[in-house]
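Every protein chain except one is present and positioned as in the full complex.
Our next item is chain A:
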Amino acid sequence: MRISTQWLQDYLKLDIPADELAEKIERTAVEVDGVIRPNAGQKKVVVGHVETCEPHPDSDHLHVCQVDVGEAEPLQIVCGAPNVAAGENVIVALPNSWIGNHTKIKKSKMRGVKSNGMLCALDELGFDEKLVPKEVADGIFILPEDAKPGEPVFSYLGMDDEIIDMSITPNRGDMLSMNGTAHELAAIYDQTPTMPTVDLHEDANDDIDDQLEVRIDADQRDVPQYKMRLIKGVHIQASPLWLQIRLWNAGMRPINNVVDATNYVLMQYGQPLHAFDYDRLTDGQVNVRLAREGEHLTTLDGEDRELLPTDLVICNQDTPICLAGTMGGLETEVTDQTTNIALEGAVFDAVKIRKTAHNHDLHSEASMRYERGIDHGMTETALDAAAAMIAKLGNGTVARGVAVGRDEDVQPVTVTISLAKINHVLGTDLDLTTVTDIFNRLGFSTTVADQTYTVVVPSRRWDIHLPADLIEEVARIYGYDNLPATLPTGQPTIGKLNETQQMIRDSRKMMESAGLTQAISYSLTTEAKAKAFALHASDVTKLDFPMSSERTTLRLSLIAGLLDDLAYNNARKEHNVALYEEGRVFYSQPEQVRPKEIEHIAGAITGSMVPKSWGVAEQPVDFYAIKGIVAGYLKSLALAGNVRYVASADHPEMHPGRTADIYVDDQLVGFVGEVHPATAKAYKVRETYVFELDLTALIALPKARQQYQPISKFPSITRDVAMLIDDQTTNAAVVALMRAKGGAHLQRIELFDVYNGEHVPAGKKSLAYTLTYQDQNATLVDDEVTQAFEKVLNALQTELGAEIR
């Protein structure tokens, strides 16, 4: 909503710079997007009088003009506009002037003839082409006859105005009008606004009753008010310049005197109005109803629209001629030939208009206001004002009376609120006089009894109907700057993370200290990526109406997103990347639309975790590096159960020989391994290792009871064993056997070498372990250890076919 500060002077005496006014509006009422100064940056643009206008000797369309710009000698200017002629007052950009869009005008020659400046069209002065009246769009703009040559042109075009561009919140529809804004500013500055009056003269000899008949076939809620007036003998022409200026400064294109009058009154009162060509209404019959399935209407913009049963339509003899509150029909449009006008002033249901505007993608000044609500008490006044204005501008007459399709009894709303409640909610200590004064300034009449206000809210503030709404009025007029700043008091509460939140935080820190940086990827992805790397099979949750094919489905795993991140980095020559993500995956649940949201934590590493440096080689990450990170992390969780890694070829996106499922006892909680080379290629990443863990499950699993173990005071004894063993025999099997046969004092088994290179027969590998024995209560005797160790060696040979070296 653009508010002209010059127009505001009709209402209020505001001797305040526009920026200050804007700041005040912003602090007290609605957001301000900025102050528009149409002449900003423009200089030396003056009124010129074309004294002579001769055809250019070397051109079939240029003219050479001598233009009086208020100086001793006229300026010679070459002009190509079709409408340039001697005797006109025109806009002259003098030599070295600045016009719109930061353009500088210099002396030049056009086809050999000197041109000392330029005659301008409106768009050259920075007018938005959507605001330039169509009849002047193709030529230079002709100024009024009384314009004085040499004077700056801006005041003649309203370009010296300062326009406050307000962004109106949905609740403040009342400020989508000059009247409403004036009431608001009057309250802010404690003034009494001068409101417009209506000077309507009806033609006593011309009664509307026999000529226009209006019937409402929609219910009271959809169409609470519908009224029409009839204006006869109107001469359609361009509006006077003052009116055009007010409209274009308000962001509306001047069309003709009838449409401009309705738009002007719309700007004044916030009441949408629609003018029909009365002679196109067969028998003057108008009815309003909901559209029927399959009906069509060609709207003003030339579009043929299929109507929906939720659309309210204005009909002539039951044929739709207008989409109520959004756009008129082409058939009954006011044209140059129109002489008689049927003028509509109505109130339509906000939700209905909102749907129509949305469904037909037709958002107009009218629909915007109906959606936010309008002042039901002002409809007929606005209708009268527009009728009077059309008659005046078009030399027509207004028929006597109003054709009323539906009327309503508009009553002010009464709200009661105590002073104590106001102070209680605001945390203030305002007295009765201060609050009374605020209500008075707002134009709300009040009566006070027992420290309680009964406030009568005029219909122009239809947003107010609750005590809370009044509290807001008091707060903002009193000024938020004047409120004290305190913190809540009352019974203390404990603020701390719950177990899940604490574990998520701890998990993040563990990952970071292991060298992984936190990524936050998109939860929405393609269906294929959403399903990839899923720990458990599940259906996916899809958007009903996605915005792009890349973001259609909620993820089942975090890895696919991390691989996208890695690919993004790889494409930018970052080949050493270690990321983790903590976030939700979305498993579908039977019979339910809403998926089960499970916290997962996943990591993806490619390249070397250790950056290349002097004296340190890069260490390309491998399976065992990422497994080490996972194992260290799981250890930090202190799970009661036993963590196991089981080779798995079941994940199609993972390397079949380099992937382990991770179990805690018998519960699958995740997997770790190398991304399948084919998958890596498809995601455009290099060799990459990943893991994904079900964090929700890990959080829920029982934790080990932590109890101090006394540290043995007695020395330990170690024995090393190296063996050749079948390549397929796993470390886990060897360790399990050693543990089983190791005896009571075997404390630790450490693998210190794995070798399958030279000197190792094909199909075999060499493993070497250190076994540590210790007794809690006594010094171990060497013989005891030797005996226990021999048992292990025997078992390894007989049960696993190991060859002890």
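In the analysis below, a residue touches a chain if its C-beta (ideal position, glycine included) is under 8 Å from a C-beta of that chain, and two chains touch if they have at least 3 such contacts; residues count from 1.
Basically, contacts and distances are computed from a predicted model.
A.B. asks: If you had to name the missing chain as UniProt does, which of "Bifunctional protein PyrR", "Phenylalanine--tRNA ligase alpha subunit", "ABC transporter permease" or "Fe-S cluster assembly protein SufB" would it be?
C.D. replies: The chain we cannot see is, by its UniProt record, "Phenylalanine--tRNA ligase alpha subunit".
A.B. asks: Determine which one of A:I3, A:V46, A:L297 or A:M511 touches the chain that has been left out.
C.D. replies: Looking across A:I3, A:V46, A:L297 or A:M511, the contact with the absent chain belongs to A:M511.
A.B. asks: Can you say which of A:A72, A:A485, A:I711 or A:A762 touches the chain missing from this structure?
C.D. replies: In the full complex, the listed residue that touches the missing chain is A:A485.
A.B. asks: Any idea which of A:S177, A:N263 or A:S521 touches the chain not displayed?
C.D. replies: Counting the whole complex, the residue in contact with the absent chain is A:S521.
A.B. asks: Write down which of A:A218, A:L579, A:L637 or A:V685 is the residue touching the left-out chain.
C.D. replies: Missing-chain contact among the listed residues: A:L579.
A.B. asks: Considering the complete complex, identify which of A:Q220, A:Q317, A:Q501 or A:N794 is in touch with the unshown chain.
C.D. replies: With A:Q220, A:Q317, A:Q501 or A:N794 as choices, the missing chain is touched by A:Q501.
A.B. asks: Of the residues listed, A:P546, A:P677 or A:P761, which one is in contact with the missing chain?
C.D. replies: Candidates A:P546, A:P677 or A:P761; residue touching the omitted chain: A:P546.
A.B. asks: List the residues of chain A that touch the chain left out of this view.
C.D. replies: Within chain A, the residues touching the omitted chain are 26-31, 33-34, 169-172, 350-351, 354-355, 371-372, 424-428, 466-469, 471-472, 475-476, 480-481, 483-498, 500-501, 505, 508-509, 511-524, 541-548, 551, 554, 562, 565, 568-569, 572, 574, 577-580, 583-584, 586, 593-595, 597, 609-611, 613-616.
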